[in-house]
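With one protein chain held back, the other chains of the complex are shown just where they sit.
Chain nomenclature is as follows: A and B, assigned in order of appearance, with residue numbering initiated at 1 for each chain independently.
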Amino acid sequence: MRLFCLVFVVVGTVVGLSANNVSAETPEYGGDLNIGTVNVTLSPLSWDPADWTWKSNHDAGGQREQLFAGDLDKSVRKGGIYPFISDAYLPTESIRGELAESWVWEGDLTLVISLRRNAMFTDRPGVMKARLLEAQDVVFSYDLVDQSPKRIPTYFDHIKKVYARDKHTVVFEFSEFNAEWMYRFGYGYYSSISPRELGNVDRKDWRNTSGTGPFILEKYVQANAHIYRRNDNYWDKETIDGQQYPIPFVNKVIYRIIKDEATYLTALRTGQLDILEAMRWIAVDHLKETTPELKWNRWLATQGTFMALRVDQKPFDDIRVRRALNLAINQKEIAELFYGGYAELMAYPQHPGFGEYFEPLEEMPQEVQELFTYNPEKARALLKDAGVPEGFTFDVQVCSCSPSNMDMIPLLESYLQKVGISIKIKPMEYASFLSAMTTKTHGPGYLLNSGHVNPITTLRKSFVTGQTWNPSQYSSEHYDEQIRLVHLERDEKKRIVMLRELTRLILAEAPYIWLPTAYNHTAWWPWVKNYGGELRVGAVRPGPIYGRIWIDEKLKAELGFD
Amino acid sequence: MSETALPLLPQRRPFVFFHQRLFREKPLGAIGGVVFVVFLFCGIFADVLAPFGMNETDMLRRLQSPSWAHWFGTDHIGRDVLSRILYGAQLSVIVGFMAAGLATVISIVLGVVCGYFGGAIDMAIQRFVDAWMTFPDLVLLIVVISIVGPGVPQIVIILGCLYGIAGSRIIRGSVIGIRENMYTHAAQSIGASTPHILTFHILPNVMPVVIVLFTTRVGAVILAEAGLSFLGLGIPPPSPTWGSMLSGTGRTYMYLGPWLALAPGLCLTVVVYAINIYGDALRDLLDPRMRGR
Partner (left out) sequence: MQAFIIRRILALIPTLIFTSVIVFASIRMIPGDVIDLMLAQNDISTGNDRAVIEASLGLDKPIYVQYFVWVGNILQGDLGRSLWQNTPVTEQLAATLPITFELGFLALIVALSVAIPIGIYSAMAQDTAGDYLARSFSLLMLAVPSFWLGTLVMVFPSVWWRWAPPLQYTPFLEDPLGNLGHMMVPSILLGLSLSAVTMRMTRTMMLEVLRQDYIRTARAKGLSENIVVMRHALRNCLIPVVTLIGLQAPLLIGGAVILEQIFVVPGMGLLLLEAVFQRDYPVVTGVFLVVGIAILLINLFVDLTYGFLDPKVRH
């Protein structure tokens, strides 16, 4: 089963393996890389790590580094087994030390990290002169996020103290073990390492961003692009065909910000984008036809789609009603027809990319499998049992920022009509939509996409009592307690068992109408070399990937693009 | 009957006579009028005319190109596009009419009052109009609709106010010009009362401008709703406004089904075009100085 899942992941996500990487090709230096990232439509929200924005690693673009990151030498492209697609999860064996050269546990609760000796912070006018990374910088970076008024309250509760033993050694003293330690301050969202000089400048100014990474933020034009130039003194090297090369190869990396779908597809088609990391299935066939040179990677979206139901409101407090609504929706039709076959019936809350944590639908108990079948008669019977009248109507909010959900919701309305339920569709723009949830004025129905993150967080953030991203208001003492215990469990095998159990439980409870998860596609031009569609080597962190890409200018010219 | 008041139309059977003139002298405008009436008719009787329901999905029938079964094809979730176009006529045209009507009334009231009376009233109201017009249309719409939520009444009222207040300046400009012409001076000099002058001199002479304004406003309202749909603030699904059909599924699925954009796009274009041509013809015929040539 374990093997099946990994094979599944490999086959399901990697299509079009680059044949060029097998032959001997010498990388070239130079050129500009134009990328439409996974977040091509979004502008950066903040440059300040203390603002606790989830997009921070993406926006920092390879300027800031972290203690741990995914090891790209183990990527599928290089003959390994890791596709590096997950938005915030790295299997333990795929992790390498980035700024941490080595680490040991001294006793149960003390982690000692030895930092790299050759990592350098770049020159930044008005902030600092170039110098080597020191342990004090790691302490500063930790304090910066830990003491911010915007911090998540319990996030670093497991850490008692962080201090520098000497110039190159950082010590983390834990108050209790936490299974997510490597993620929370390691490769996660809020773990970037900044120089301590940032304590004295305006961190919100993009000109003051600083780090040890392969790129430096040169310019930011709002709603248009961020432009990074190469760090000539970057410490890391890339091995290609047994030969070591200093990196990065390209001169500039440009993140293009393009809000309109038709526009970024056009930019890709005309070579103005070298890579487009995420597109919907709809344009794929046409693009393959009109632009056959493009290389492709297909990957299962790292977010689940569902309609949350307010279990604290009648009649959704009755599990029969919730299960009935699931039976009323034809998820199979949605996966095969609405998504054109580019979808998986069940891939949430756990993601197939999580390896053993994921249990396929066929192995789930009957009560879970049933929810993914289409049975309007049984749905009607259940609703009748629960005393829900014909023509019962409820509001459903949907974010107008998600074209796919906006396209799907009339279909859901139609399915529900067939069992005598009506919904009133209420589109809202992003901020209003989000705030409805955070102020708990949303619902009773709420059509949402929510990131998987990692195997524990996906179950915590969506179903533990009182969490912001728990739109159904699901609350169970047993469930909360189990989640707490999972965090304390050191044995990964035991954690897997516990999480699988919890996943089955929550699926059967049906606080959501579970919906299929779509596949996205990444496309890139063949002159982009040493790249196989990898997306992240940390929480929404693509920097090291871009640092290893080189551009074949000759091939580009041959294809008619200068 | 006062000599200075020029009757607009002959006294007997004016409506029929007028439309005879329309067909005879302005054939293009007549066609425009006919087209517009047809769409209005389709909109009002959509429930009867539409072969399928407005939100009747059938995934097995999705993305079919036009055929005898579905004249305009089917969309991404199997709904008949022709039926949705007909229901969309109901919405798009009627919303357009109501909002343009409201806008025209507001424009006339403000424009005539300001243009004719001038002075302090003009100053005060123009300051208000100025303040109103410093808001870029679309962003004002975004802010207001974010507050009150999208829906037909909200969009009608806000678009009506928006275009009404802005359009009052054009009416005002026209009234200022008319105020100074010979007929008005003549009427004032014989002691005609203000309401009399407004009704029989100012208003009739402003009518051509008003008519053109009304017709452009209907088109503008339909297009504004389309723009709002593009930004995600239009009338909520599954309402089939032509604007949302064009900006949403039309654009998304243009590679898989060009008819999804062609149908609402053509209808939108044809209706806006028709009503404007009709308005032009009306203006030409109603202009007092063009009669009795």
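Details
Heads up, the rule we're going with is that contacts are C-beta pairs under 8 Å (C-beta built on N, C-alpha and C of every residue); 3 or more make two chains touch, one makes a residue touch a chain.
Only a predicted model underlies this, so the values are computations on that prediction, with no experimental measurement involved.
Here is the thing to keep in mind: the chain we left out touches A, B in the whole complex.
The chain omitted from view is touched by exactly one of B:G33, B:G96 or B:P208, namely B:P208. The missing chain, though absent from the display, is touched by one residue of A:I152, A:V171, A:V497 or A:L555; that residue is A:I152. From the options A:T53, A:S141 or A:S210, the residue with contact to the unseen chain in the full assembly is A:T53.
Against the chain not displayed here, subunit B makes contact via residues 28, 123, 127-128, 130-131, 133-140, 142-144, 146-147, 166, 169-170, 173-174, 176-177, 180, 182, 208-209, 212, 216, 219, 223, 226-227, 230-231, 243, 246-247, 250-251, 254, 261, 265, 268-270, 272-273, 276-277, 280, 283, 287, 289-290.
Counting over the whole complex, subunit A has residues 43-47, 51-55, 149-155, 202, 204-206, 221-225, 254, 256-260, 262-263, 265-267, 269-272, 290, 429-439, 457, 460-461, 466-469, 560 touching the chain that is not drawn.
The rule is short, and it goes like this: only the chains that are shown with their structure count from here on.
Centres computed as Cα averages put subunit A at a distance of 47 Å from subunit B.
Within the complex formed with subunit A, the residues of subunit B that make contact are 55-57, 59-60, 62, 76-77, 79, 146, 149-150, 231-233, 236-238, 248-249, 251-256. Note for the complex: subunit A touches subunit B at residues 261-262, 282-283, 285-286, 330, 333, 337-338, 400-401, 403, 406-407, 409-411, 413-415, 417, 425-429, 432.
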